[in-house]
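Here the complex is missing one protein chain, while the rest keep their positions.
Labels run A, B and C following the written order; every chain starts at residue 1.
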Amino acid sequence: MIRVGIVGGTGYTGAELLRLLARHPQATPAVITSRSESGLPVAEMFPHLRGRLDLCFSEPDTGALAECDLVFFATPNGTAMKSVPELLERGTRVIDLAADFRLKDPALWERWYGMPHQCPDLLAETVYGLPEVNRDAIRRARLIANPGCYPTAVTLGFLPLLERRAIDPSWLIADAKSGVSGAGRKAETNLLMAEVGESFKAYSVSGHRHLPEITQNLQTFAGIEVGLTFVPHLVPMIRGIEATLYARLTDDGLDLAALYQSRYADEPFVDFMAGGSPDTRSVRGSNDCRIAVARQGDIVIVQSVIDNLVKGAAGQAVQNMNLMFGFDETLGLEALAMLP
Amino acid sequence: MIRVGIVGGTGYTGAELLRLLARHPQATPAVITSRSESGLPVAEMFPHLRGRLDLCFSEPDTGALAECDLVFFATPNGTAMKSVPELLERGTRVIDLAADFRLKDPALWERWYGMPHQCPDLLAETVYGLPEVNRDAIRRARLIANPGCYPTAVTLGFLPLLERRAIDPSWLIADAKSGVSGAGRKAETNLLMAEVGESFKAYSVSGHRHLPEITQNLQTFAGIEVGLTFVPHLVPMIRGIEATLYARLTDDGLDLAALYQSRYADEPFVDFMAGGSPDTRSVRGSNDCRIAVARQGDIVIVQSVIDNLVKGAAGQAVQNMNLMFGFDETLGLEALAMLP
Amino acid sequence: MIRVGIVGGTGYTGAELLRLLARHPQATPAVITSRSESGLPVAEMFPHLRGRLDLCFSEPDTGALAECDLVFFATPNGTAMKSVPELLERGTRVIDLAADFRLKDPALWERWYGMPHQCPDLLAETVYGLPEVNRDAIRRARLIANPGCYPTAVTLGFLPLLERRAIDPSWLIADAKSGVSGAGRKAETNLLMAEVGESFKAYSVSGHRHLPEITQNLQTFAGIEVGLTFVPHLVPMIRGIEATLYARLTDDGLDLAALYQSRYADEPFVDFMAGGSPDTRSVRGSNDCRIAVARQGDIVIVQSVIDNLVKGAAGQAVQNMNLMFGFDETLGLEALAMLP
Partner (left out) sequence: MIRVGIVGGTGYTGAELLRLLARHPQATPAVITSRSESGLPVAEMFPHLRGRLDLCFSEPDTGALAECDLVFFATPNGTAMKSVPELLERGTRVIDLAADFRLKDPALWERWYGMPHQCPDLLAETVYGLPEVNRDAIRRARLIANPGCYPTAVTLGFLPLLERRAIDPSWLIADAKSGVSGAGRKAETNLLMAEVGESFKAYSVSGHRHLPEITQNLQTFAGIEVGLTFVPHLVPMIRGIEATLYARLTDDGLDLAALYQSRYADEPFVDFMAGGSPDTRSVRGSNDCRIAVARQGDIVIVQSVIDNLVKGAAGQAVQNMNLMFGFDETLGLEALAMLP
């Protein structure tokens, strides 16, 4: 049994970590910090944890956190990098669910996140926590950058085609759609149900922070330059991401189904559907990524769905934890999607 | 490990049984019947089961079902009673999630359900599967009538007050609200999202089939005549029931919180909140029933929430199965509610 | 053509007033104030007004407002009472959509709204803007207290029964449900779509500010003491209120349909349905109130639906304006409900 800490436990990724960890047979939440809610029983903010998690939010305290085997950061961007170096030094491993350690180039990071990076020296050793490409490195890692939600769905969707060099890498289109929980638990007028319910819109059309992360992934994992256009949209639902990906096939004879089938055959959380279109509810609440492909002429269309809070955040973090500590990779992640 | 059969696996209660049983450590789905979908892999209709349940729908066949230790009927009303006698005779125990065996009085049943009862002789031995009142009888039962969704929420809400004789039993009001999955998976225009989305309405205002079931419960379990008015409403959401109950307090000094606290102290799936109002999402996907009480003058207001597909159907059925076969009552039902 | 001013134009009632007034043939919005958004074109905050309303938010300025024939206050409670006296003095008529002038008893008002009243002397002359009971007084009024959303639905629902003395007035139950726009356009976490979507709950169970308003209405308009229990609920939809009302019939032979039919026969915005249950979408975006009644034994069940932003706020305010200035009562309110 390992002891884990969660920094920033009042947001949706924090709540989702608690939902998964409260039932995990090998990990127990020992510390949950929140500057604003210090002293409040966690179950008072999240009633579904009543009777299942007897813990209070506490003031952030690196000392207490350092006594954990692992600390998850479910904090706004720019927070984790302040305390990660000390935690690592004291032997505590870290999974950051924010963006602090996702980009390898600190200059690029600072341009997109608008602040100086506090520990650029750690970026080299940081392992990007996408098990489907970095499984072995994750097992040995001290510090994991947990992938963003959009990057997880888009990267897993494009990967097989790029690895096979089957598409023109110079123009890739990713039209992605997310439920509102992806925007976080913030008191903002533009996230009210009366504002986003029964409506649909694109946002960050001129450039979203996940664009450089996705581009880095595709270039690193496939080893080629790519030109990507990425446009996110807001869907009037709570959970789920669907990414529809467009590219021009350069290998006309390619058996798309066989390619995806073989690429993900051994992956416990990636399911390829030979036909049809996956809906986000088929992965709701689960750590699954479900993918389907189709063609219109020489344009290949990939559909990739995940639950943004699970495979797109907390679930993937637990999957990484399982790998880091030698547990069964699926431990605590067995629950099936909630459908309907 | 017991072998279970499910008759009528294509509806929402059937799908929910599969979601719960696919991960149950002591029970394995062996037979799933569907007249319309015979031969179809279950996972083709329910993609969230892909790779987790390798079974096809089969033609209803009492012979095959009789080889199971337990058979769940997730069928329309009037179906189970046709094959239950033979199954019991052949030693297979039965949990009926429909209404065939819920009312003790066959004449009353026939009036509300509009058909003759096929085996009224079985009604006497049938155990009403509400563990909070019938736990021991359930352990020994051959045949369980699994409670309706509204009756579960309303009965658990009124019970402590009636057992204590603390309210005037002659006028009880139950204003209940349910998500659309409660209406089942039927191809009906009036259940389309474009019809029921973004709208709210009452229905069956002059009398709903759950009224006699609730009345029977309250009278049987509390041992007094009651006069109940019950009005259900349709909420534009998928899962969840909230019942707001009104009664006149006859014992003004009563400590309501202490009453509910003590009544449900040992119940694994009933949680009493001293203050506030429970929301349906706090039990979504879980087998919990969450209750809170308040007063306005001498009127007591009870709020009771459940997930209509879990504690209101499949989850309670699994809870009953666990009791019948001597498993831990909470086995396979540990997952926390999905919030958000 | 009259010139109207709107104080507090950035909330939902303000936006709804603009939607209705932008097309009104006899009234033109001349001033729209907002402390926070002063200078901003209204159409930048509300894109559906682009090209249809060429006006900017301005600093609140009694001088400018006094040049209007009528001023609507769509402000938080406690704001209108500060400037209403001066406006009336300068000959400008006022419709307050907040609660400042709704309760006749200033002590009662101060208890529920937690602040001293600034002009209790005006309460006597204030006319409660419910045309179905105060039509003539509204025509002559200088100052209108526009009814609350719940009070409109509940009062119109109970009124015919109380006027006829057909029910026991000592215990009335009003179980009301509202869409989220009723909570206003506030940056609050508990109104986020990820918090209130796909969920249902009661709130203010021990007492809501609309309780004294409804009680005052029923007692004033029916001329008898009443005992009312009122519980509001939050529905995962944007617009609409449904109130289910319960009372004990004292006149068993009463023809309920005939009673409601005749009471509202001449009302342009109240529609009585002889059978069935009205859904909120049947009045969405319109100024209609739709009512149906049913019985269970001696309990009468009234269902009353309105759009909380129209008949429950801005639409009723425009209806009052039409009466005050001698326009056709339905002017600018002819649009049918948006269904689906």
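FYI, a contact is a pair of C-beta atoms (placed from the backbone, for glycine too) under 8 Å apart; a residue touches a chain by one contact, two chains touch by 3 or more.
Remember, predicted model here, so these are calculated numbers, not experimental data.
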Point to revise | In the full complex, displayed partners of the excluded chain | key: A, B, C
**Study point:** Residue among A:Ala187, A:Val205, A:Ala258 or A:Ala274 that touches the chain left out of view
**Key:** A:Val205
Revision key, fill the gap. Among listed residues C:Leu55, C:Leu192, C:Val205 or C:Ile238, the absent chain is touched only by C:Ile238
**Study point:** Of A:Arg23, A:Lys104 or A:Arg248, the residue in touch with the unshown chain
**Key:** A:Arg248
Exercise for review: Sort through C:Thr10, C:Ser83 or C:Ser181 and give me the one touching the missing partner chain.
Suggested key: C:Ser181
Practice item. Write the list of chain A residues that the hidden chain touches. Key: 171, 173, 175, 177, 179, 194-195, 197-203, 205-207, 211, 227, 229-231, 233, 235-240, 242, 244, 246, 248, 277-281, 284, 292, 294-297, 299, 301, 303, 305, 340
Review point. What residues on chain C make contact with the chain left out of this view?
Key: 12, 15, 19, 22-23, 46-52, 181, 197-198, 238-239, 271, 273, 278-279, 281-286, 288, 290, 309, 334-340
Point to revise | For chain B, the residues touching the chain missing from this view | key: 12, 179-181, 183, 185-189, 191-198, 236-238
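The rule we apply is simple: only the chains that are shown with their structure count from here on.
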Check your understanding: Which word fits how the chains touch one another: line, ring, star, complete or other?
Key -> complete
Study note, to complete from the structure: For the C-alpha superposition of chain A onto chain C, the rotation angle in degrees, rounded to the nearest 5, equals 180
Review point. Whose Cα centre is nearest the centre of all Cα atoms in view?
Key: B
Study note, to complete from the structure: Chain-centre distance (mean CA atoms) for chain B and chain C, in whole Å, is 39
Check your understanding: How big is the gap, in whole Å, between where the Cα atoms of chain A centre and where those of chain C centre?
Key -> 45
Point to revise | Whole-Å separation of chain centres (CA-atom averages), chain A against chain B | key: 36
Exercise for review: Name the residues of chain C that each touch 2 or more other chains.
Suggested key: 179, 194-195, 197-198, 236-238
